[in-house]
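A single protein chain has been removed from this complex, and every other one stays in its place.
Let's look at chain A:
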């Protein structure tokens, strides 16, 4: 075994960390990046906004990763893990950005704890402090549910990230720049499967409609504006989701039309006087 492939063992005891995927230790994902809060922006608001975007990605990633080793075929297993990894990557940067903008959002841990801020936020917050939309967290259901959920989620997120690329916050702009390419693939994957299930067999058509019926009400929350989002949009840092509504509707209408699926009769739930936070009304699984 002295040929070139035998060398795979050589690095195991060496100190060269450059060949290790994900490094040999935790590294600050924002090292060397300008993390000063843009002028005129409340750091607490920026942090809360990053948590909203980060938690959507984190929880969606967690649900997607539950598909690992359970998908209908190997190709889809790989694709779902890929999307989970993309969103996990976005979540890590956004949680780190939240912590850098306002360290007060990070749960306090005992002095000397080695836990980095992204993990303190992901693992040590109480459930009520998570700011994700419900669409990201409802249990997985069948494959039609994952397709519909991803279509709704990635359509809104892609529209959002495209606009966020010009954010005055350098970190958000960079996260969006990278995320646009990833989420464009997610939307494409979901759109292709939506069409396939819609026109595949009677069973796939029936299951797709059931998933659409179940998840459609949760789509409204993606394009409902929180006062925080309006405020940061005004400051040139965030995006007002209400601005996305038209584009999101147009994309979804196109997918539905091509697939021959009628737009669901129910209207997406939109919070009114009680405020968007009132949408978190179901018990968490």
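Everything that follows uses one rule, which is that a residue touches a chain if its C-beta (ideal position, glycine included) is under 8 Å from a C-beta of that chain, and two chains touch if they have at least 3 such contacts; residues count from 1.
Assume contacts and distances are computed from a predicted model.
You can't see one chain of this complex, but its UniProt record names it "1,2-phenylacetyl-CoA epoxidase subunit A", from the set "1,2-phenylacetyl-CoA epoxidase subunit A", "Multicomponent K+:H+ antiporter subunit A", "Septum site-determining protein MinD" or "TRAP transporter small permease protein". Of the candidate positions A:35, A:82 or A:231, contact with the unshown chain belongs to A:82.
Only one of A:39, A:73, A:111 or A:127 touches the absent chain when the whole complex is considered: A:73.
Mapped onto chain A, the interface with the missing chain covers residues 1, 3, 5-6, 8-9, 11-13, 19-22, 24-26, 62, 65-66, 68-78, 81-82, 84-85, 88-89, 91-92, 95, 115-116, 118-119, 122-123, 142-143, 195-197, 199-201, 203-204, 207.
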